[in-house]
Every structure is written in C-alpha cells, then in structure tokens.
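This report concerns only the one structure given below.
Heads up, one of the protein chains got dropped from this complex, but the rest are sitting where they should.
And then chain A:
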C-alpha cells in the first residue's frame, strides 16, 4: 500500500468535510427546485429552503396547463428519430471508411471530420430558410431531419470497426456474406458498446437542443420540452412553484435515463477525449 492511499485522522476528516461542502453546493440548485416544485403557491417564498408542506398540485398543473406532457412526447419522438437515424447512417459510413478501400477515401474522411469544426449556430440561419422553404416549420421532420447524420458517429464507428480483425471479414466473404450481412451479423455484435454509447449521446444531444426548436416552432403544440420551458418561463415567472414543477418534469426523464445507462454515457463522453 503506497503512502498515497493512506489518509488518516485529521486529514481524512478534512477531506470528507471538503467533499461534503462541495457536494452540498453542487446539489443546492437541484434541492431548492425540488422543494419549490412540491409546495403550494403561498408557501414557496416562506422559508424557501425548508420542505414544510407537500402537494402534487404544481406538478399536475404544469403537466396539464403547461402542456408538458405534449412537449415530452414531441421531444421523445424527435430524439428517437434522430438516434435511430444517426446510428444507422454512422454504421454505414463508418463501415465504408473502416472496411473498404476506395479512391478518395482519405479526402472524403477528412471532409467528414471537417464538418465537426462548424458550430451549429453558424448553420441555423440558412437551415431555417431551408426548412421554411420545405414547409417544415412546426413539424417533426423540421425538428429532426437536419440532425439525421453526424461525423462524430461516423468517426466512432470507424474507430471501433478498425479493431475488427480482417480475418473475420475474409472468412465472412468466403461464406458468401455481402457487406450489409457482414455489418449486421459479424461487425455489429463486436461493436455494441460503441453503438450504445453513440445512441445515448445522440439521444441526449437531440433532447437537449434549445436554439433550433425555438427557431422553427411557432405553433404551441409542436414545442419540445426545451422550447416549452422557454414558454413556461414567460408565462409563469411569477409562480415559481409552477415554473420549478415544469423544470422537474423536464429533467426527470434524463436523470432516469442516465442512472440506467451511466456506463455508456461515460464511454460516450470520454471517447471524444482519448487518443484515437
């Protein structure tokens, strides 16, 4: 056991105290939100830190009046479309870059990666015109179609497939498997962790989109959770319990999803950071 790992006595107490203080500060905004979301309106600002009364009314109201049920549904539909499509398009293009040798491969791959340098904010002015021109304002396709592919996913899948031994490919070819059959039955099972991480990452990015749904949604019923919160902020700023109830409803699905898929999330987030 190295000296490094032996912290004792006063230093141990100090370390736990410090951890406790920082943990308290980190959770503070979440705590005050939860307290307010379950308090009746006249009690919210009296002792805002003390959960001295409990009611589900703000949650019910945010769900029905704030229309959050509908927004959650919209967000879910869009995020599912984006996730499935991003996984599919990334598998196909990642496969092409990793497993096939063709003229122009390097140039095309660099071109794909270059799209990652473009901040989404630089494209939305024109994308809004495009979507408007297609008559896709206030539609699911307007919300989803611009994000059906990602160079990040292509890169992840390519990296994972590069690790698949060439002998597997050759063996499958001798058995008469075409490209799609090989991808589906041989390569995919090997890279399931990568695909899982990509799927979670895609879902989260889509779900958390803020600017785009705000730009192309004018009909109240087509808001996503995020742009719905923008509406709620404007309508309910004087009813903090309603506002915080809406915030809780919007946050819960992702908290639950991340609890379930923590491992995938860490893998997805760090795959961008490790050396390729």
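We adopt the following convention: contacts are C-beta pairs under 8 Å (C-beta built on N, C-alpha and C of every residue); 3 or more make two chains touch, one makes a residue touch a chain; residues count from 1.
By definition in this document, contacts and distances are computed from a predicted model.
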Quiz item: Missing chain's UniProt protein name, "sn-glycerol 3-phosphate transport system permease protein", "Molybdopterin synthase sulfur carrier subunit", "Response regulator" or "Pyruvate dehydrogenase E1 component subunit alpha"?
Solution: "sn-glycerol 3-phosphate transport system permease protein"
Self-check item: Listed residues A:143, A:172 or A:243, member touching the removed chain
Solution: A:243
Exercise. Quick one: say which of A:18, A:60 or A:192 touches the chain that got left out.
Key: A:18
Exercise. May I ask which residue of A:103, A:166 or A:189 touches the chain that does not appear here?
Key: A:103
Quiz item: If you put the missing chain back, which residues of chain A would it touch?
Solution: 2-5, 7, 12, 15-16, 18-19, 22-23, 26-30, 32-33, 36, 44-46, 48-49, 88-90, 92-93, 95-97, 100-105, 108, 112, 115, 117-127, 129-130, 132, 145-151, 154, 179, 207-208, 210-211, 214-215, 225-226, 229-230, 233, 237-238, 240, 243-244, 246-247, 250-251, 254-255, 258, 265-266, 269-270, 272-275
